[in-house]
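One structure, pasted below without further comment.
One chain of protein is taken out of this complex; the other chains stay put.
Let's turn to chain A:
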Amino acid sequence: MSNTPLVEMENISIAFGGIRAVDDASADLHAGEVVALLGHNGAGKSTLIKILSGAYRRDSGTIRMNGEEAVINNPRDAKAYGIETIYQTLALADNVDTAANLYLGREIMTPWGTLDDVAMEARAREVMGRLNPRFERFKDPVKALSGGQRQSVAIARAILFNARILIMDEPTAALGPQETAQVGELIEQLKSEGIGIFLISHDIHDVFHLADRVMVMKNGRVVGTARVTDVTEDEILGMIILGKCPPGAVPGPGAMNV
């Protein structure tokens, strides 16, 4: 693991109306590392990663990629940096098929400037074959697919374009146990390929299995960051519920003053 982080977010803030959804939050992520983001409903996790993915524009703060300041004002900018996102609310266009979803906004064109649906479907079959070998419904609009199938389309969409940073906002929330295990294996695999992953989850147990570090947020602020080997599950619970930062963690601006 190199010393310069793949991505560093520093002193990020954003407010919606009067609500400080994210307040002076900092986070970093290295290549081949999984950082889990934890916190209660409304803690600001989705909002923080939406700033990284370009979906929201921050009010203040800096983002650096490989040590250099990055300009991320919209989703296209983020994708250009290799940042791909799987959104919490399954972000697919319901009325078009799998291949069209995978390539939405980045369609493959024929030399005549028309959509190359054949090439897109062929690539879609390849990638989906890796994730979900039994998947066959390439011609159906994705609204006809099951939750698990839709999630594999969303994941395929994110890894299709050689992501360097993958953001997964509760990727298993809509899945059954078997599909959840599949996503876990996939995370291991992507990690071994050197991809950095931000993983948002409510399942502390899951997170301990998959993550290298955890970061806890509360009321828009970072309580603290810790290697999973330096803290216990109970201590993490304390961070989430009380905002209490244990000795094994690096405290953030949201840590309760004792």
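The criterion applied here is as follows: a residue touches a chain if its C-beta (ideal position, glycine included) is under 8 Å from a C-beta of that chain, and two chains touch if they have at least 3 such contacts; residues count from 1.
What we mean here is this: contacts and distances are computed from a predicted model.
Participant: Which listed name, "Carbon-monoxide dehydrogenase medium subunit", "ComF family protein", "ABC transporter permease" or "Polyamine aminopropyltransferase", is the one UniProt assigns to the chain that has been left out?
Facilitator: The correct option from "Carbon-monoxide dehydrogenase medium subunit", "ComF family protein", "ABC transporter permease" or "Polyamine aminopropyltransferase" is "ABC transporter permease", the UniProt name of the unshown chain.
Participant: Kindly state which of the options A:46, A:85 or A:201 is in contact with the chain not pictured.
Facilitator: The single option touching the absent chain is A:85.
Participant: Tell me which of A:71, A:93 or A:181 is the one touching the absent chain.
Facilitator: A:93
Participant: Among A:115, A:204, A:237 or A:256, choose the residue that contacts the chain missing from this document, as touch is defined above.
Facilitator: Selected residue, touching the omitted chain: A:115.
Participant: What residues on chain A make contact with the chain left out of this view?
Facilitator: Considering the whole complex, chain A reaches the absent chain at 53, 55, 74-76, 79, 85, 87, 91-96, 100, 104-107, 109, 113-115, 136-137, 139-140, 144.
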